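Structure first, commentary second.
The complex is shown incomplete by one protein chain, all other protein chains being positioned as in the whole.
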Amino acid sequence: MEAIRRLGEAALESLRTLGSAGTFLFQALIALPNPRKNFPLLIQQLYSVGVLSLAIIVVAGLFIGMVLGLQGYSILVTYGSEQALGTMVALTLVRELGPVVTALLFAGRAGSALTAEIGLMKATEQLSSMEMIGVDPLRRIVAPRFWAGFISMPLLALIFSAVGILGGHLVGVDWLGIYDGSYWMNMQGSVEFWDDVGNGVIKSVVFGAVVSWIAVFQGYDCEPTSEGISRATTRTVVYGSLAVLGLDFVLTAVMFGGF
Amino acid sequence: MTDSSSAQPANLVEIHNLVFHRGKRAIFDGVSVNVARGKVTAIMGPSGCGKTTLLRFIGGQLRPDSGRVLVEGRNVPDMKRDELFATRARMGLLFQSGALFTDLSVYENVAFPLREHTRLSEDLIRELVLMKLEAVGLRGAENLMPAELSGGMNRRAALARAIALDPALIMYDEPFAGQDPIVMGVLVTLIRTLREALGLTSVIVSHDIDETLSIADYIYVLADGKVIGEGTPDALRASESPFIQQFLNGHPDGPVRFRYPVPSFAEELAAAKLKAGGRN
Partner (left out) sequence: MRTRFVEMAVGLFLVAGLAALFFLAIKVSGLSDESSKPSYQVYASFQNAGGLTVRAKVTMAGVVIGRVTDISLDPKTLKAKVRLDVYNEVREISTDSVASILTAGLLGEKYIGIVPGADDTYLKNGDEIEQTQSALVLEDLIGKFLFNKANEPDKEAK
């Protein structure tokens, strides 16, 4: 009986947190943007969230593209279909790995940084003092960071896919001897821009919103102590990753599952 | 120097019967405090009695369960956004940790309230910032980042930011906590100077007896969510309340017990012996 009661309590607590997370986001975003003041903030955040993630995204994309090339070749060659490598690499990246792996890496690198930054500002009372000066920290601190994540994610995913396809080309054409022409021609024949690339972009937009939301909320809501901040950072990475994987399944089923 | 016209109430801040619960605990159970204009009012009490939380009500960051918080005659919890924004420009709060924005330089920190509440030109802002820094003795340090400041300089820079808009009210949250004697002396002098030169009304939340009693004009002592004593420093020193005496003189035991509330050690030993004896 006790276990059931605890379960109910935990569920209600989760709902309550979800509700406050929703209100939090709503309050942070409904503000009319003040272009003169907020645009530079957004640029600054785009830099620290987007530009600084480029390194890991490009390197990861390159390696994953190359691995796809290797593994794909070894599987396809047993069916004599190695010329389809371009198709395989491109579709895998554009539909799935591009958005998903980028989102996971983003949650780990940029998401945790956002959480830690906001959490630290909370713990050192900077958010409170900002409020006392009459500036809403939700608009000044949280909103630019959210939008930066939301905008950066699709861009990073596109770059990831592009670099990965080039990596696959490097392995398949330059090292394993597939014809350059067939790599690209087969790919072009089977990758639909709106269906595949477009859906991939939609996925990464959704992931961007969810991961950024989780990251800023965890930072804002954390216990203002050092353990609190470290717990919040961990939660961002874990919840963010799980959310991405779960949503990926739902989105894939909706987008590509209609047979 | 302000004429007591009927438009200006004598008390800049009045708190009437504030009640506030956190969970089941009553943090404030009917607290009333008056902050007289132009004077230094201190709020004291043992740790954890909620002194700092009181400042949050004045600033409108928390809403009471019941009671009124009047600033210049207007009830803060009732205020709409715009009015609250304007009211906050009239008060400055010096946080215990300074709470400077770590990603901005000292100059940018002090300029921050100016940029938010006024449309002054950059030149004018520069003048004002340097003036404030001069007042706290930090002119020349404006390009340093908060991480490069010592603890005392940190507090002073935060104070400069708190007075940037020439507020009518300054609140100090534990300004003397953990500072070395020299820094404490500097802060005491600054608080006094600000009162005398600018006629600022100050509220100090602290549990440092000597410093606070040396500059406060009126003191409230809080404990268990209630005001258990108030008066001028002399009146309090002469108070007959055992609690206030324990507090002011720092006696380890008195109305605030030294020991955690459990049966006395002797009783517990006897009870344990009884239990052990019963088993044999």
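Each chain carries a letter (A and B) given by its place in the written order, and its residues are counted from 1.
Quick note on the criterion: a residue touches a chain if its C-beta (ideal position, glycine included) is under 8 Å from a C-beta of that chain, and two chains touch if they have at least 3 such contacts.
Bear in mind the structure is a predicted one, so any value in this text is a computation, not a measurement.
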(request) Indicate each shown chain that the hidden chain touches within the full complex. (result) A
(request) Write down which of A:Ile141, A:Leu156 or A:Val244 is the residue touching the left-out chain. (result) A:Leu156
(request) Among A:Ala21, A:Val77, A:Val197 or A:Met255, single out the residue that touches the unshown chain. (result) A:Val197
(request) Kindly note down the residues of subunit A that lie in touch with the hidden chain. (result) 40, 43-44, 46-47, 50-51, 54, 90, 94, 152, 154-156, 158-159, 161-163, 165, 184, 187-189, 191-193, 196-197
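Everything that follows uses one rule, which is that only the chains that are shown with their structure count from here on.
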(request) Sort out for me which residues of subunit B touch subunit A in the complex. (result) 59, 61, 84-85, 88-89, 91-93, 95-97, 99-102, 112-113, 116-117, 158, 161
(request) Please give the residue numbers of subunit A that touch subunit B in the complex, ascending. (result) 120-121, 124-126, 128-135
